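I'd like to ask some things about the structure below.
Note that one protein chain of the assembly has been removed; the remaining protein chains are unaltered in position.
Showing chain A:
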Amino acid sequence: MAISRAEVERVALLARLDLDDAQLEALTPQLAEIVAYVDSLAAVDTAGVEPMAHAVELHNVLRADEVRPGLSHEAALANAPRKDSVGFKVPAVLDG
């Protein structure tokens, strides 16, 4: 399966990865190889096999609706690169 450089650029944008020309050059064939490898699964005959949404045959892993202690305000913000006394600081976000 062919992967174009434009597709890699788009995926990088969606993932917020800032790639330079050299990186795009190097990554395009690598990503193509990965996709081709995964694509080999298409050769398997899956007629009559139920699609599955999860790799583990588990379901209904639920918990009771109970409040449990979380982190203190200080602990929650401890590793934030930028913060003030209220919360996590990020560059100004234009709403909408």
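Here, a contact is a pair of C-beta atoms (placed from the backbone, for glycine too) under 8 Å apart; a residue touches a chain by one contact, two chains touch by 3 or more; residues count from 1.
To be clear about the criterion, contacts and distances are computed from a predicted model.
The subunit not displayed here is recorded in UniProt as "Aspartyl/glutamyl-tRNA(Asn/Gln) amidotransferase subunit B", chosen from "ABC transporter ATP-binding protein", "Oxygen tolerance", "Tryptophan synthase beta chain" or "Aspartyl/glutamyl-tRNA(Asn/Gln) amidotransferase subunit B".
Residues of chain A in contact with the chain left out of this view: 10, 13-14, 16, 53-56, 58-73, 76-77, 82, 84, 86-96.
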